[in-house]
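Scroll down for the structure; my scribbles are underneath it.
One chain of protein is taken out of this complex; the other chains stay put.
Labels for the chains are A and B, by order of writing; each one numbers its residues from 1.
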Amino acid sequence: MTVQDSGYTFAYLDEATKRMIRRALLKAVAIPGYQVPFASREMPMPYGWGTGGVQLTAACLTPGDVLKVIDQGADDTTNAVSIRSFFARVAGIATTEATAEATIIQTRHRIPETPLTEDQILVFQVPIPEPLRFLEPRETETRRMHALADYGLMQVRLYEDIARHGAITRAYAYPVRVEGRYVMDPSPIPRFDNPKLDRSAALMLFGAGREQRIHALPPWTRVESLDFEDYPFEASRPDAPCALCGATDSYLDEVITDDAGGRMFVCSDTDHCAGRRAAGHRGASTETGA
Amino acid sequence: MYVATKGGERAIGNAHAWLAEERRGDPAVPDLTVAQIREQMALAVARVMAEGALHDPDLAALALKQARGDMIEAVFLIRAYRTTLPRLGASLPLETAAMACDRRISAIFKDLPGGQRLGPTFDYTHRLLDFALAAEAAPPPAPEAPATPGPVPHAAGILDREGVLQPEAGGEAVPPDLTRAPLELPAGRALRLQALARGDEGFLLALAYSSQRGYGRNHPFVGELRIGAVAVEVEIPELGFAVEIGEVTLTECETVNQFRGSATEPAQFTRGYGLVLGACERKAISMALVDRALRARELGEEDTGAPAQDEEFVLSHCDNVQASGFLEHIKLPHHVDFQAELELVRRLRAAAAGAQREAAE
Partner (left out) sequence: MTDGTDIRRNDGAGDAKSFKGFCQEFSKIPGPGGEAPPLLRVSGLTRRYGACIGCAEVGFDLWPGEVMGIVGESGSGKSTLLACLAGHLAPDAGQVLWRDRDGRTRDVLTMSEPERRMLARTDWAFVHQNPRDGLRMGVSAGGNVGERLMAVGARHYGRIRATAADWLGRVEIDPGRIDDAPHRFSGGMQQRLQIARNLVTHPRLVLMDEPTGGLDVSVQARLLDLLRGLVREMGLSAVVVTHDLAVVRLLAHRLMVMKDGRVVEAGLTDQVLDDPQHPYTQLLVSSVLQV
């Protein structure tokens, strides 16, 4: 446990701001999938680098919490390291790389492979919360579309995908319908992760700092990825097992190993992979890894 | 052989250490002091205060030093600092008519009460590099004359009295604050002005320029441009009256724009307004032009689709801290989403190749 820097309020934000964020969170939880505006504060890291997620984590943290921060599924990517050390410094809470030990997990672009529990909160960093944004740039119009559940345009876009490519070509940030009402962007997670959103035991919170929006999925919420009856949503399947641990059902990163185009595929979720290797699983690569 | 490396933390630490060395530069060269920046780079300091939305020349100077001269980085430092400050209250509306003007010009009258005062302006300098400055010689003292204090009323007042200038509508007693409540569109004029006052000077300059070139033209004249110190007064509840707590430097610009009128309404000029912390003349004038352009709809003008007239476009993109943050975030790892796209492209290509083969058979 690191010592909290006493020059700051616990978790950096002043109490009035935390209260404002919690109120927005309560509203978001009460209306699953609905984007709640909130007065995002300036933070010591740039907009676009996780300020929304950081504000939500800061509003939820209590001194007994154990925090895990991942980016692209890994604990030691630079931005995850930066955010984890920020909280260690301003909150003095325990941090961990083990998914099972964490009470709050802040993530960018992945959902951990290890199934989450009712005692955990998953905080997502969101760049653009509005699923309709690239169909309709005006905020005034998209707000109305959500209010009237006017999602025909979104379905048309999926139709166009199938007409042009034979399949829906959203590889990440695949839009979902929450409790049959609001269409939501689950943040740029690969479509592989979408099934984990549906009826998750953990509370899932989404923060967009620059765009000033919060949305949420309470535990056990029905989340369906948009599709057609005759073109049902399919999460992508990995083509190969992890070269390090042999997992066949985990999302893989492609690593280029030499100039000749040699490549190998390894688990994106570093904790999951390390855990499997610790339990004796091995992949095709003879390297044990760190 | 591939080794799953860890070391992000060490890499960051090393990067920060090198950054500190680069910031200092050649140790044989004297260290730049905050006071030097404050005194001799005053316009940079002014811009950091304006866009950081915090009036403190020393802090702004420190931010510039820490940011190695990168304006937006310095503004970011000030904004992040500002977030931590407790909000004590609001001042009374600033009386810019009572400004102690260092500079005051009006383009619409040859002369007017309060006079035309150039102040320490670049306007009429010849842009020839002055190599004497490299020699660090002290400048000769500027000529002095006794001060002629007296009221410096706004030029707009003259037009107001004649009734040829559209009066400003009164606003709410407590204007909204976009740092305390999320910005919602459509926004009222007060909120727009707050956003513009904090907005990026370059962006506003380009928008103002575009409006002059015909993208939402509104024929601006500079009715008033003044730079100087204005007293800040705060009402103290325990005392029951207002007390002056200090003064700030402000730049204020009022433009007189294209008149409107019809058979039933007599013609009147319309106005634009710009107010900026510190001495930021270019920003204040740009702000006034953009303010006026954004009022197009409420003044019943045709929406030509010009960017300067598009409230949502201007307000969503004028904050340079937001803009640079989001722009630069694309440097962050995106390999997971990219991987998903890569797989998709491969699959589509494989399917197309397969279909071609089948067709050939």
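Just so we're on the same page, contacts are C-beta pairs under 8 Å (C-beta built on N, C-alpha and C of every residue); 3 or more make two chains touch, one makes a residue touch a chain.
Small disclaimer: the values here were computed from a predicted structure and weren't measured.
Colleague: Looking at A:Leu153, A:Ala201 or A:Ala284, which makes contact with the chain not pictured?
Modeller: Candidates A:Leu153, A:Ala201 or A:Ala284; residue touching the omitted chain: A:Leu153.
Colleague: Where does chain A touch the missing chain, residue by residue?
Modeller: Counting over the whole complex, chain A touches the hidden chain at residues 148, 150-153, 155-156, 159-160, 162-164, 228-231.
The rule is short, and it goes like this: only the chains that are shown with their structure count from here on.
Colleague: Indicate the whole-number Å distance between the mean C-alpha point of chain A and the mean C-alpha point of chain B.
Modeller: Computed from C-alpha means, the inter-chain centre distance equals 34 Å.
Colleague: Can you list the residues on chain B that touch chain A in the complex?
Modeller: 1-9, 11-12, 76, 79-80, 82-84, 86, 178-186, 312, 316, 321-322, 324-329, 332-337, 339-344, 348, 351
Colleague: Under the definition above, what is the set of chain A residues touching chain B in their complex?
Modeller: Per the stated touch rule, the residues are 8, 14, 37-44, 46-49, 51, 71-73, 76-82, 85, 108-110, 127, 138-140, 165-166, 169, 171-173, 188-192, 210, 212-213, 236, 239, 243-244, 251-255, 257, 264, 266, 268, 270, 273, 285, 287, 289-290.
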